[in-house]
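Every protein chain of the complex appears in place save one, which is left out.
Lettered A and B in written order, each chain numbered from 1.
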Amino acid sequence: MFNMILKIGVILALAPVGMMYLTWAERKVIARIQDRVGPNRVGLYGLLQPLADGIKMLTKEDLVPEGADRLCHFLAPILIVVPALFLFTVLPFGPGLVAAPLTTGILFFVAIGSTQTLAIFMAGWGSRNKFSLLGAVRNAAQLIAYEVPLVLSLAVVPMVVGSLNLTEIVEAQRAGIFLFTPWGLTGFLLILITGLAEVNRTPFDLPEAESEIVAGFHTEYSGMKFALFYMAEFLSTLAISALGATLFMGGWLGPEIIPGWLWVALKTFLLVFVMIWIRGTWPRFRIDQLMGLAWKVLLPLSLANLAGTAAWVLIPGWQGTLLSLGLSLGTFLVTTQLWLAPRPHLPRQWVKSLDEEVNIWESK
Amino acid sequence: MNYNLNYLFLGLFFLAALVVPLLPIVLARFVAPKKPGRVKNSPYECGTEGEGDAWVQFRIQYYLFAILFVVFDVEALFLFPWAVVFKEMGLQGLAAMGVFLGVLAVGLVYAWQAGALEWE
Partner (left out) sequence: MRIYGLELIRGLGITLWHFVASYTVGIRRTFAHRVRTQVRQRPSENGVFTVQYPEERLAVPERFRVLPVLIFDGKENEKWKQATERCTACGICAKVCPPQCIWIVQGKSPEGKPIPKASEFYIDVDVCMNCGLCAEFCPFDAIKMDQTFELGSDERRASHIFDIDKLHVSTDYYARTHPKAWAEEEAKRKAEADKKAAAAAAGKAQG
């Protein structure tokens, strides 16, 4: 019993602290990418900035718009943070250092993670604001589109390991981490991309696209509730990075110079850095590009990766490796061509409008 | 440790995790100012006066993607138990799943070719 309370205490204490310093790290890295300095006034190197932000959020008025569904509006920020915290219960931080060693670890992670969609939809619908609703609908469309390739690309790991338990998956990587196999690399990249989409980060931040729909689903939230949405987003970012580090980068495995949990932390922060780096580089997708990428490239690619993994397992030696690599690369090349390559003919409605334009000029 | 204790732990964790979002909300109740106003509490519409209701129907196109999602997510659900025992089943298991996935892949190709994946 005491053991359980200790575990709960550790997760609930460390996760918010990690999230707070993730906001700091994000602002610092983005600033450096843009040749700025970033927060540096509150404390040494701005290290107390998250605390100052927290105090500021706490003292802001909590607004509930008129005509809102008050229950939905109140519950949404709570129901988005709780699953984000739940994600950390199945992640192993060392041999035996896992809060709940479920045999269905991966499945639990995905199932809990996807309930956040519901909370976001509650927020959008409950606010009774057009921007919020638009953001929520976009979010739902995006999440269901990226859920499929995410789940399919996660399935390759149990195919090789024969278990859904995250601890066993890490142990199976003692011989060599999965990142250095062709199917592992494909799966890792797929998880990185779909993970970005799942936590609504740039370039997939359409549900909260400032330039189009103000702040998306959290337009009508202020003060602490607004902060909770951010907390959930950053917690999920941490969790999905930790999942990627566990599944493909060997979790706590590494030279024994530093303890295992530090390896997990290092690998997680490496992935978080990549996510921030991507945010500092790529512009936001358009909604048709977003759906196109998910359904036309990532989904076929994750299906091909399943086949590639099967080939890698059944055909030992370099032939299996080559086949797996060829399947992934080939699918990527073919699907991107089919998706993006210019068509020989313009779509009909463009042709029509062009004709009309020509006629206008001729009549003058 | 009894395996079922894990579920007890998750239940306890749920109760404890509720505190994390609730505590700051309750704290903010005491600290934050409370000055509601008619204009301030109206739904935000970039400063202009609100027009119509926000609770509207949205596009049927989302429904199409939702159906596609259900198809592939159920498939993924079938995939996980298969993936765990894949090594023991070997080629026979691969053939069975290959047929299942093949049918779905053909369905995806058809949906693509029919233009169901185009967002307009």
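Note that in this section contacts are C-beta pairs under 8 Å (C-beta built on N, C-alpha and C of every residue); 3 or more make two chains touch, one makes a residue touch a chain.
Worth saying up front: this structure is predicted, and the values here are computed from it rather than measured.
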| item | value |
| --- | --- |
| Partner chains on view for the chain not depicted | A |
| Selected from A:29, A:110, A:134 or A:155 as touching the chain missing from the view | A:29 |
| Sole contact to the chain not displayed, among A:1, A:44, A:257 or A:341 | A:341 |
| Chain A residues touching the omitted chain (full complex) | 29, 32-37, 277-278, 280-282, 333, 336-337, 340-341 |
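Here is the rule we use: only the chains that are shown with their structure count from here on.
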| item | value |
| --- | --- |
| Length of the line joining the C-alpha centres of chain A and chain B, rounded to whole Å | 12 |
| Residues of chain B touching chain A in the complex | 3, 5-6, 8-10, 12-14, 16-22, 24-25, 27-29, 31-36, 38, 40-46, 53-56, 58, 62, 65-66, 68-69, 72-73, 76, 79-80, 83-88, 90-91, 94, 98, 101, 105, 108, 112, 117-120 |
| Contacting residues of chain A [partner chain B, same complex] | 4-5, 7-8, 11-12, 16, 57-68, 77-78, 81-82, 85-86, 89, 99-103, 106-107, 125, 127-133, 137, 140-141, 144-145, 147-148, 151-152, 155-156, 158-160, 162-164, 214, 219-220, 223-225, 227-228, 231, 287-288, 291-292, 295-296, 299-300, 303, 306-307, 310, 313-314, 338 |
